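With one protein chain held back, the other chains of the complex are shown just where they sit.
Moving on, here comes subunit A:
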Amino acid sequence: MNLTYTPRQQAFRAEVRAWMEANVPKEPLVTLECREGYDSHVEWERRLASGNWGMVTWPEEFGGRGLDLIEWLIFEEEYFRAGGPNRANQNGIFLLGPTIMEFGTPEQKARFLPPMARGEVIWAQAWSEPGAGSDMAAIQSKAVRDGDHYVITGQKTWSSRAAFADWGFGIFRTDPESKRHKGLTFILFDINSPGITRRPIRQLHGDTGFAELFFDEVRVPVENCLAGEGQGWSVAMATAGFERGLMLRSPGRFQATAKRLVELYREHGHKASPAAREAVLQAWGAAQAYAYNTYAVASKIMAGGKIGAEASLNKIFWSELDRNMHRTAMQLLGAAAELKRFDDGRVNQWLEGYIFSLSGPIYAGSNEVQRNIIAERLLGLPRVGAG
C-alpha cells in the first residue's frame, strides 16, 4: 500500500490544473437539458478535445491519451476542482466508446471513435422501452433484416441526451421468435434518419433532457450492428458494466459537492440543526470513502483484476451519497431552497442538483435491481423471479 503520488503523477496533475484553470468557463454553463445549454456543453466538449482532454483514458490511436486509471483519477480530481461542466459526451466516453473498442470491427472503430473523441458526434442511449425499464430483457422494438439493412420499428423512451444528440445506440429484437435475452442485436443509428420521430420528454425540473424515439420502418445499414446479430444482450451487459462500474461517476464530482456543502454550512450553519451538521460531516466522509474505494478498485484493475458485480456496490453508494448531500443542502437553505434563483440572481444549483440526484438511484439499473445483484451474485442468496 503506497498512498503517495509519483513525481510523474504530480507533474501530470500540475499540467491538468494549468489547462483547466485557463480553460474552464468562469461562469457555470446553463443546464445541459435545454437547447442553449446543450450547445454550450457541446462547445465545451470541442474545447476539451482541442487540448486533447476529451477522452483521456482512450488509447492514443482513437484520439485519447492512453492514461492509466490513477492518472484518470487525477484528471477527474482536477476537472472537478476547477468546476468543469457536466460532460455532454458522457455516453460516448464511458459507454459506447469502450464498447466499440471491445466489440467493434476495425472499420467501426475508425468510423465512430475519432468523431466521438473530437466531440463532433454526440451519442444518446436508447435502452428503455415503455414496457422494458429495469427489466431490459422485455424489449420489443424490432429490427427486421432486409438485404443489407435492418428495418427498425418500435419505441424507445427515457433516452438520455436524445432530445438533442446526433446518434443513438441500443438493442433491438432481430429474431421475432425470440424471448427475453436471446435474439437481441446491438445497433447504432443516426437519430436524424428518415422514419425516426423524436419527442423530447419534459423532465422533473421542467427542462427536456431525455426523449422518446419512435421508429417507423427506419432503414439502418447492417454494418451499424455491433458484435453480430443476436449478441445484443451480452454487449449491452458489458456496456452496462462500464456504466455502473468504475467510470460513470468519478469521486472528484462528489468531493467537490461535499466541499461546497461545507462552505454552505459555514454560511447557513448558525440556523441549522445538529443533525444537519452531522450530515455535512458525513458527506465529507462518504465522498472520501468513495474516493478511497475507487483508488483501491483502480489499483486492482491496473494489476490485472476485474470489476464484476462489485460495480453494483458503487452505483448504490454514489447515488445515495449524492441524494443525501443535496437533501442536506436543501435543509441548510431553509426557505430559500425552493427559489430557482437567489435574490442576487444566482441560479440555485442545489435545487437543480437535488432534483437531478433523484434520478441517480433510478437510472443505470435501479438501486433495487443493484441490491438484488449484490444479494445474489456477491452474497450468494437464492434467485427469485424470471431469469
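In this section, contacts are C-beta pairs under 8 Å (C-beta built on N, C-alpha and C of every residue); 3 or more make two chains touch, one makes a residue touch a chain; residues count from 1.
Going forward, contacts and distances are computed from a predicted model.
Hidden from the displayed complex is a chain whose UniProt protein name, among "Iron transporter", "Lipid-transfer protein", "Cytochrome c oxidase subunit 1" or "Alkylation response protein AidB-like acyl-CoA dehydrogenase", is "Alkylation response protein AidB-like acyl-CoA dehydrogenase". From the options A:A256, A:A329, A:L351 or A:A364, the residue with contact to the chain not on display is A:A256.
Among A:L248, A:A286 or A:A364, only A:A286 touches the chain left out of the display.
Panel shows subunit A; residues 1-6, 9, 13, 17, 70, 73, 76-78, 80-81, 251-253, 255-256, 258-259, 262, 265-266, 269, 277-278, 280-281, 284-286, 288-293, 295-296, 298-300, 303, 310, 313, 316-317, 368, 370-372, 374-376, 378-384 of it touch the chain omitted from the view.
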